[in-house]
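Apart from one protein chain that is not included, each protein chain of the complex appears where it belongs.
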Amino acid sequence: MDINTKLLKKNAFRVTKKRGMTASRVRVPGGHLEAIYLPLLQNIAETYGNGTVHITSRQGFEIPGIAFENMPQVNELLQPIIEGLDINQQVPGKGYSAAGTRNVVACIGNRVCPYACYDTTGFAQRIEKAIFPNDLHFKIALTGCPNDCAKVRMHDFGIMGMTEPQYNIDRCVNCGACVKVCKKKSVGALQEVNYKVKRNADKCIGCGECVLACPTRAWTRGKQKLYRFTLFGRTGKKNPRLGEDFIKWVDEDSIIKIILNTYDYVDSYIDPAAPGGKEHIGYIVDRTGFEEFLTWAMKDVQLPEIAEVYTPIYWKGVKY
Amino acid sequence: MHNEYMPYLSEIKEVIKHTDIEYTFRITYEGAVKPGQFFEVSIPKYGEAPISVSGINNGIIDLTIRRVGKVTNEVFERYVGDKLFLRGPYGNGFDVENYKNKELVIVAGGTGLSPVRGVVEYFSEHPQEVKKLILIAGFKTPKDILFLEDFERWNKKAEVILTVDQAEEDSTYQVGLVTEYIPKLSLKNVEEAVAVVVGPPAMMRFTTQKLLKTGFLEQNIWISQERKMSCGIGKCGHCKVNDTYICLDGPVFNFTKGR
Partner (left out) sequence: MGFYFTKDGMNAVLKRLMDEYLVYAPIRMIGGGAFSDTNSVRYGQISKISDIIFNQKSEYSFKEILLPLSQTLFFFTEDQVKEAEAPKKGAIIFLRSCDLHAVKRLDEIYLRNGFEDYYYKRLRENVKFILLGCQNPFENCFCVDMQTNTIDTYDASIEQAGDGYVMDNHCNAWESLLSSHCLNQQDVQPSHVTETGVHVKIPDGLSIDAANSKMWDEYDDRCINCGRCNFVCPTCTCFTMQDIFYTDNGKVGERRRVAASCMVDGYTDVAGGGSYRKKNGQRMRFRVLHKVYDYKERFGYHMCVGCGRCDDICPEYISFSHCINKLESVVKEVGDNNA
């Protein structure tokens, strides 16, 4: 049997512990899909796999127990899913293109969750369209609010929904609900002053708890969708660490631009000898210095006025 | 159109200190007012507090104020010549007609004496208008006694029992709860006697129970209820109990309604 394992990986299959057998990895950007695709997955698993499906930690499906020789048939069966999920594909009918950049993960977002400040899946799909296919090892995750259910701080790029609370003083009856909830569930950015509420904008993390708690709509959500953008968290062997705040109150366009700029930066600075062409971005930044990264990342980026850039940034984490 | 929310100024003429936290402010007020009615006293910035009238005298009213909150704290910073804002009087107050030509027992606990003080004054000045006047006034300790100087005067016109819940051994005051004196009252006809009870909720509950047990009829007992009041004029809802607005229908209630 002659199999090019390098090409196989780029086609979203993997080498498994069982010789001659592979597994098909089906990415679902933003983790939300129409149920009509589930029978197709079932069909692949039952026809070419071992009849089981694994739900991956990055919101995909992995169908194990597929013989290498059946990969072309599997790719054909995957085609309606790839098209339905609007995956960028190089050659139609030939399966997923490239697997370096990982699936863009999202919490359930505001299609369902009351806390979410935006449609996480929608934004994830927008990022998918902008960055795929790509061989570089990038991990991106989106979460609807600062609860961070999607654990975005463990990703190279973490996107956390925020809402800039708007206060209509004439609708406030000083019931205290927002002050209490902000103190107990969030950061305590609200304070009663003169029977009305004062918000400490520096402290506010834009979680929207005040809006949810307000019984009179004195607090409502800001019109613009804004985000907290975190950088270079990672899991893994050498130095696992949480992503640090990069920009608070940043907009969608800037986030996408910065991610694309980072691809250019990594392209220029990645260790050519990196095993499998994979190197966590953070280690590259350690090499070049943060300022160099910043120069690349912010190229042609027009941040909204409200945005706050945190610099310099220091990471912690466990070092082995 | 009259704006009942607009307060008017009243000048402090005299301040009588009863205890550390209870002063009587003698202030100017021109107009009709009955004992048991209350005023909304305010100091801009600090808000309003309902205070019942403890004395009425020719263009002067007494407000006996207990220092318990933001507004009353601030009132205590004022002295003779300073001004307070007032609205009112509000509420029904005591109608002395209900007690005329009867044997009248007034039972007051602590600051509860303030709203009935006007009734005591009226009948001690017009003793011929009641068959008998008995005042039982209870305070926690001798230090808490209010209107001490009045008691001497009242003593001459009425049967006065001044009692404290507790006192030092060498104290000259009677020690005991107001309820203890009720069964011992010498009344000619308890079924026609009338009683007025004002004080803290627990004191009122036990006192009315005792009065009923002693033979008083429900319809001959009157009480004054205190509740949170904000507007004083039947709008804000804070003092509503069932279908009753204390500020409009009370604070004085016949026991048949007030219980």
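Order of writing sets the chain letters: A and B. Residues in each chain are counted from 1.
As a convention for this text, a residue touches a chain if its C-beta (ideal position, glycine included) is under 8 Å from a C-beta of that chain, and two chains touch if they have at least 3 such contacts.
Because the structure is a prediction, the values reported are computed rather than measured.
Visitor: In the complete assembly, which of A:Tyr96, A:Tyr118, A:Phe232 or A:Tyr265 touches the absent chain?
Guide: Answering carefully, the residue with contact to the hidden chain is A:Tyr118.
Visitor: Taking the entire complex into account, which one of A:Cys175, A:Ile205 or A:Val309 touches the absent chain?
Guide: A:Cys175
Visitor: Kindly state which of the options B:Thr72, B:Ser114 or B:Thr208 is in contact with the chain not pictured.
Guide: The one listed residue touching the chain not shown is B:Thr72.
Visitor: So that we can see where the missing chain sits, which residues of chain A does it touch?
Guide: 110, 114, 116-119, 161, 163, 169-177, 194-196, 208, 211-218, 220-221, 223
Visitor: Across the whole complex, list the residues on chain B that are touched by the chain not included here.
Guide: Those residues of chain B that touch the unshown chain are 1-7, 9, 42, 44-49, 66, 68-72, 83, 85, 226-228, 230-231, 233-238, 240, 242-245, 247-248.
As a convention for this text, only the chains that are shown with their structure count from here on.
Visitor: If you average the CA atoms of chain A and of chain B, how far apart do the two points sit, in angstrom?
Guide: 69
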